[in-house]
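Down below is the structure, laid out as structure tokens.
The complex appears here without one of its protein chains, the remainder shown in place.
Think of it as A, B, C, D and E in the order they're written, each chain with its own count starting at 1.
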């Protein structure tokens, strides 16, 4: 019973605990409570742009799980969750750092309600009924064999339903080796219309290095995916910028985001994915880079993982993008 | 496009600011942020019990209005709001006191987006499509002539649609004289199936005094409303209890709630209304008193206006109710 | 019953609510409480320098109004307020942003106790008795026709009493068109000794562009005001600086402030006005630029609108100013 | 340059640090900041009732001293302070307990700016010019010989100026033996019009026990003070009440306060003193007991030492006092 | 490498998260951070009394584990922990309620570093070298078969080393059935010198009901344990008291604790165990009831699980105990 035109995302979300005021976990006497999860972050960012978005997941039916679902609904996402009467919620402890101290994440997601899902419990044709697009990331299949099966099922069903399918590589060394990640994405590639990745990930997983445009082209050729988007960070000393290239057929479009001051880096890539999808589906890849770059820059000025944005401010910033298009 | 079986409530909601830790407004250097509004409180409490609930209202389309709507959605309420591109959000400043200092409310709701609504903008047959019941309170028609018109329209449409209609007297001296309140409820009475009031209100508005059972019977006769519920507080020194009577035809059912320690009194009556409605519609007035009494007692142990409850704990407490039924 | 030598300011002040830790309004579960209002900010900054300062205004006689007045008194300002037994206090919701997210203000000041003042209730000769100077800004006459009348009355009375009069252009698009602002300041110009404005405002209101020195000279000629001060921001990438020029007769003095990191930009211009006035009255415009530049830079490192400063640290920073004086 | 009709109080005030949420000092990672000091508390409570009140003291001229003075001014007190360029501010750490854990105070006030005052620096005739009454407590002379001298000077000057003089016994074992306290109050007695004490203190200092009325009469006879007021706590199990008697000549008036729930006990006695003085000076001792009892009960429901009250709520509660007058 | 005369405790500890100000988990935007664990609580309470105490456990070697160990050390406990390079820390989410809302605990401790310990890794003779007593509770063997083995090993080694051994029944339905609990304690009974339990637990596990004295005697007979202590809560309406009986041979000593207001109930029983042990070892069971009753009452007025007490305040309260000794 999907909503007309919705974009469906699928993945785990966790409660995220962060010490206030740049403290370390070992100092904190209280933790701020956020919600984190790549695919839910994408759904939230889409909903903030005014796009109907549905998040499919599995949560324990306890106060923590309800807290998480409420936070998603508060941000306008339709929550289509299987409630697990027993399981545990995945947790994430994040310290936000300042140079040279890194933002550090401590995951506690083993054996979560999501990781222990039953793939047969998800009726994908029904979940995707009326959907326009489907999105997930490399984290989902890496969580457990059952999750890998569910990811494959979902992508297949999405392709069958005529949805646009997108996949964020999101390689996490804690969840598996780079070989495992590569094998998984190669197997899923035939069902993927758009692949999104960072330069760091493509180096780790595919051994590809170079300018975003070159990596995008090489990866497109290698995986046979129609559209590949690659991002690469530029540190300007006092702020950050991201250069992103998307390769479709022989065309490459490239754009540098606005400079931004990082208040909380988590969820920046997910905000990009959301903006890219919204722009791509409305008006092509160039528009996707515009919206995605603006959303990612704004998101990183906001505490927490969610892109609590306003279409107006996104549009205002997106208007200032600079492009460099090439034909290879 | 109502949801099947939903209970629709209609009224204003406000951001509520409360100084932390029993401070006074004049001391505070920060305010905690809650959401308050009798009819939204009822919808939230219903949703927490697992009843589908829809809140119809009007909000300004700015960060404050969106914050409020998000808070309602996070608690499981379907939000059917007309977004006002210009208006302001009603605000409420609440100091929670301890004996003999009273919990004090300072309202700043004049000229709010809700008060300046256009009755014609609400398509009640559509809003009530599929609904099982409609609920509002005496605050709504007291806010402005336009709100009074919308209330009358809604009750009429609900009656026409075969919904159960309930009305909480909710007399607020700041919003009008007791004569005005009486006149309004008398005019609406033919469209009301269940009237809910406190002993204090019925004294102020109708000059009726006495035990809840007597007041309920007298008011039922006077207004010709099928079902009247009256509540009266009992202070036990170290805790509070509420005695409530409902009069239907010649039958009167009475129940005393569990004793409770008051952490935040606001929203207690609304939690009762929600529990009463849910119980009444499922299994009659006796069940309504059980659920309503348990929910009101639990609510008042929780900060904020919302009854953030669990069906299990409500049921556990409701099971312990003691009754005294009489036939007059 | 003014205090000898006091500087009197006149205008509205509001409670200001700001989410903590760079959060957005839609995320916040609590708001920090500050006090904001251009003319009160000027009075506070003067008092912190050791200058007697009196703030004339109108406030509702409720807990919010008293909270605001207490905050002003705590900072050493003499509060000469007409207490409105009924009205509401103006409110301001501010999100402090980081690049590229802007610091955003959401005003809720319509129909405030100040905006609904009665000009006849202010006995200006008495309020200005013994005063040395009078200051207000373009916000005050823009709030309502009554406020415009009171502003004109006050400036006239100040001129009659031999006070120095200063006026900060403070153009706010939300309060009126640029034509209205221009018309108002042109009408008041004969009663103004010193006009203070930013380059952005003079472009919006008078269509004047260019270096601060040129704009100051042009505006002086156009309005026939003895002294015009123009400020223009310089973003150095990692910090901010302001270049300011004051034009008196044929003389132009220009100074660049120290670089500063912006913690809270609100009240920066007001701190400048205070320092400029204090310096000007004591030792001329050059000293005014010194003190004003130091105070504005320091203010913006401090949360809230008030310049909670120490004369010693202002002097220490003011000593390092660099000048460029020219004769046109 | 006193204000007409002001009530002048004289004593030390301290910054008070309290762990939040009933935590112990050893647990806290932050302390809430309050201001404490018996005589300043009295001045604040008077100002809140609308009585002009002036606090005479000595403070270090640093950020802590200014913070304290600002807090006093914010509450409407005229601050007449000698600023010490060097000294330190007295500090007080308070844990608020729940039965059977006591509210515990840890003082750090040795060698404070106040304790090291120079009695000759206080020009009492000028400070008391136009004053209606003078109030201090037994803490002030106990702080140092210089403070004892200043207290004697002040009381003498107040008597000479025709002010009503009041003295709260306020015995603190940490500041001296009971013999020292007794000797000091006996020496000052000829300059005291009204003595205020608790039953616990009169037992410790004078060895007097019994009902408040009897103790008041006995102490009046012993010290030759015109008016003696004695308070005694009554614990009702779930709340607290205070019985107070005032003995003047052969008349004894007695009243029991309203029951109150204790949120913060500090400053309760000072709120009583303020209310008693205001009532006494306006309408005699009976009115004093009414106002004082209401203010002390309300104060103890409020965090911090200050009686942040409203004349309306005091009056409402004072109206409910019950009396028992006797003639001995 | 034990410390001379130390009391060694063995068990799991968890980070405990609690929403501030009586909020529910679903409302909270931040959680306060405490440390919880029955046997660590006992060690902390002993250390606060001045008894050397050592806590033996297993923790993950990450920021959360180090945070927990630091909190234990800060309270004076010697921490003898096996650091697990991989595992996860057990977590506990606690909502503190007010009547009739219960204090609710949500455990997330499955597969923790402690539960997955290797019994062979604990060299008990070395860990107990020089120890005076050993304490654990029924939670420890219930966590996993490995934990059950380690508990048996520890009790055996303690008995061999001549340590006094004590065991708190601590039945947790979430960790196993009552049969499993009974079987485990029956198997361990020969190694236990003192068994501590509540009336609720003995009813659930052994089906024994009645006054504490009777239950203690019956359980002593049944298990053949030298000394059995039984506690039973008495709710006085506005406060709580606990009646406790200890049965040794034919002697029964009974004492009622002071009344206390509950701020945080967790850790109350552990504080009793610590005080009982300290008193028992110093001066027999009567002294144990005195100290234990005082510590448990004081603990429950303090936020968090730890008994952050002072020997002086414990002694002061313990002095007021009332006894009823009987010979059966």
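Here is the rule we go by: a residue touches a chain if its C-beta (ideal position, glycine included) is under 8 Å from a C-beta of that chain, and two chains touch if they have at least 3 such contacts.
Just so you know, these numbers come straight off a predicted model, no measurement behind them.
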| item | value |
| --- | --- |
| Sole residue of D:17, D:276 or D:306 that reaches the chain not shown, by the stated touch rule | D:17 |
| Hidden partner chain, residues of subunit E it touches | 70-71, 73-76 |
| On subunit A, residues whose C-beta touches the chain left out of the figure | 21-24, 26-27, 97-102, 237-238 |
| Residue ranges of subunit D at the interface with the undisplayed chain | 17, 20, 24-26, 28-33, 62-64, 66-67, 70, 88-89, 91, 93, 95, 106, 108, 110-111 |
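Throughout what follows, only the chains that are shown with their structure count from here on.
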| item | value |
| --- | --- |
| Counterpart interface for B-D, drawn from B-E, A-E or A-B and sharing over half of its contact pairs | B-E |
| Comparison of A-C and A-B (more C-beta pairs in contact) | A-C |
| Computed distance of Cα centres, subunit C from subunit B, in Å | 45 |
| Inter-centroid spacing, subunit D versus subunit C (mean Cα positions, whole Å) | 41 |
| Junction residues of subunit C - those touching two or more other chains | 24, 26, 29-30, 70 |
